[in-house]
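Yeah, one chain of the complex is gone here, protein chain that is, but the others are all in their spots.
The letters A, B and C name the chains in turn, as written, and every chain counts its residues from 1.
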Amino acid sequence: MEKLLSGNEAIAEGAIYAGCRFFAGYPITPSSDLAERMSFRLPQVGGRFIQMEDEIASAGAIIGASLCGIKSMTATSGPGFSLMQEHISFAAMAEVPIVIANIQRGGPSTGLPTFPSQQDMMQARWGAHGDYEAITLVPCSVEECFYLTVKAFNLSEKYRVPAFILSDEVIAHLREKVRIPEPGEIEVIDREKPRVPPEQYYPYDDSQGEVPPLAAFGSGYRYHVTGLAHDITGFPTHDPEKVGRLLKRIVDKIRNHVSEIVEYEEYMVEDADILVFSYGCTSRACKEAIQELRRDGVRVGLWRPKVIWPFPEEELKKAASGKKAVLVVEMNYKQIGYEVERILCDMRVHWMGRADGEIIPPEEIEEEVKCILTS
Amino acid sequence: MKIEVRLVGEGGQGLILGGLILAEAAIRDGKNVAHTQTYGAAARGEISKSDVIISDETIYYPKVRQADILLALTQEAYDRYTRYLKEGAIIVVDEFYVKRYDKDRKVYALPLSDTAIKETGKVITVNMVSLGVISELTGVVSKESLKEAMLARIPKGTEEINLKALEAGFEMGRKAKEKG
Amino acid sequence: MYTDIVREYLRKDKFPSIWCPGCGHGIILGALLRAVYKLGWDKNKIVLVSGIGCSGRTPGYVDFNTLHTTHGRALAFATGIKMANPELHVIAVMGDGDAVAIGGNHFIHTARRNLDITAIVYNNSIYGMTGGQVSPTTPVGARATTAPYGCVEKPFDVVELALGSGATFVARGSSYHVPMLDNIIKEALAHKGFSVVDVITTCPTTFGRRNRLTDDPVKNLEWIKERLVPLSKWEKMSEEERKGKLPFGIFRKQELPELTELYHEMDLKVRGEK
Partner (left out) sequence: MKKKYRITIYRDWCKGCGLCVAYCPVKILRIDEERKVSVMDEDRCVGCLMCEYRCPDFAIDVKEREEVKV
């Protein structure tokens, strides 16, 4: 069935398709219409919606609900994402699957509430305290909002990590045609449940793999969850051997599976001399520019990550190899640009960006590419 | 084919809904669409803009930059957005509100709101009259799709007056086209 | 007789607890477990949630579904749990700073919503675990590491706060008046809706020593006995007599629609099943 949906509506529909049945949130522009959609849709499918007193409470509530075995999410924007960081850290440490959509607006602080930006890219990676890994997806279209939300839930459940959808005000309120797949048409992953009797169950038992099964509260498996460093049983410990083992697993369960997690799009990359690296709404301006440049005979292509954390390092290196130069285009002051420079350290990496609330127009990108060619 | 349509007026004139219906009509015609609108404090009286890109191809850059079709329901809207038009763009204005316009351009100054009041007794149906005119004048969406898309979107119980307004728009568009 | 019974509710391998000798927290936990036993609740259907602090160690000791959350946020997590699975009995234990300083916003809003959660505030008027800093329930004049000349701020009355926020069951007990505390907690647990029990308790180590009570747990408990008066007596006391005292007992017990039930009604209507 084809529907005209906004990006935020598509995230809500994707969440419901993925099995999300609990949403706790606090209104914040430009994400509020996502919460509105969930408040309308969840009761129709047997789910629950609650508007909490703030973003801290929202993030706490979805962790609580997730521990009861219910797939849960919240949505917010910059200032709210800042408030949620403590609980993101908790979810990472306690390995509770949650999904957070951050509809990016201009920052810092209250910034530009009704305008787009891509200024929270690094916050999604390093925003909360402590060492942990989370997964971040960046949709560039309304349809992708749907599919990447399903993927966010799948990855969150599979790896027991917080997963973020980093959208932006442009994609959030853009309306496009979306085909909602039939149930069963695309894969929906549920967290692994314990296969041992309760007396043998440990919530952080890594003997069978990097991601231990997670029992639901109330299902007969009584266990303890804490944000303190803990051993495989879930109880606090400060034994360096046990703590080290836990923290290493929390990062390794993602770092060892980057190639299985990442997803990207290559557009006219093969014969390109110049590789444009861009993501989210900005990548659409890049594609428009690439079309124009190709008409002028300029060989240029786009490399666009759909999953940005963990960063698709190897995949990017491979795509960039042999190219004359790489141009990073983003709506911030060089957040991912530095990351690309780090990864492609032996290449010419150019960067362009702005953070004034305006999506970068294709003409500016064309000009920049031409500039690179003549320099 | 890629057509950029811009509907501009003030909050309360139903242009956001108008844009949605136009976009959904285009989907029914099998096209790709990208709809964007003014976002933020869009209270009654403030400028309200509803942009629709309609294309056979994939739409990359999602914002309207130079419109092929502009509907302006207020003078302010006309003054502000005629800067961003393609050469030969078709402009439709409400002659009641827009008194000063560029004689060199292709401007259809039509009694849109007057017709809405006359036909339905409700000025709010000006959006449907306008959509009817645009469809008939430009063929950007088919009349059937527009009718279906409208009926699927509007609140129950308002079908009759909205259809009446739309038909009046088709009629006005046809006459305007004949006149050239 | 009860000790042997409630020991079966404990994770025995985690004992003795980390709480200091004579800490009131263990006394409150005993009352809570006796109440759970008397209600005959299934351990599998109880979720005990805490914030951070000495009180926050409670969930680690009990053999329920247990969750030790972040500072001040026990009720936020508890809200998600109860909303996700209304069949669960959800108990939140919190310290005084936890409940009404950093967690104040969650406290008043959970009360407002009348979600069926029991909140037990281990109110010892001090931040114990971090070494004795002043809390929002420290009495005026009492000393703390961050109030070395005595507390000058007026404290929160947790009961008044709960009443004002719309909690449908509000009570105060203490770790001195123990058999009575069992009954109060039992009533709070059985209450359908948000219930609050403000339990006045002691911290001999960080409060007692700085406030002429020494670290003798008995002197600290006696101080509670001196300060607390039963509600029935309180009502007959003059303003002058009430100075420096606190009433205890059940302040409110009100049957009002509970949030998950209201949601359930709404869901049925939305899905056309009612």
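One rule holds in what follows: a residue touches a chain if its C-beta (ideal position, glycine included) is under 8 Å from a C-beta of that chain, and two chains touch if they have at least 3 such contacts.
If you're wondering where the values come from, they're calculated on a predicted model, not measured in any experiment.
Within the full complex, the chain left out of the display contacts the shown chains C. Screening C:P16, C:G40 or C:G272 against the full complex identifies C:P16 as the residue touching the chain left out.
Checked against the hidden chain, the listed residues C:H25, C:R143, C:R172 or C:H191 yield one contact partner: C:H25. Against the chain not displayed here, subunit C makes contact via residues 1-4, 6-7, 10, 15-17, 19-27, 29-31, 175, 178-179, 182, 216-218, 221.
Going forward, only the chains that are shown with their structure count from here on.
Separation between the centroids of subunit A and subunit C, computed from CA atoms only, is 38 Å. Centres computed as Cα averages put subunit A at a distance of 37 Å from subunit B. Residue ranges of subunit C in contact with subunit A, taken from their complex: 11, 14, 43-45, 47, 49, 59-60, 63-70, 73, 75-81, 83-85, 87-88, 105-106, 109, 263, 266-267, 270-271. Partner subunit B is touched in their complex by these residues of subunit A: 2, 4, 29-30, 113-114, 169-170, 173-177, 281, 284-285, 287-288, 291, 359, 361-362. Those residues of subunit B that touch subunit A in the complex are listed here as 20, 23-24, 27, 32-37, 39-41, 59-63, 65.
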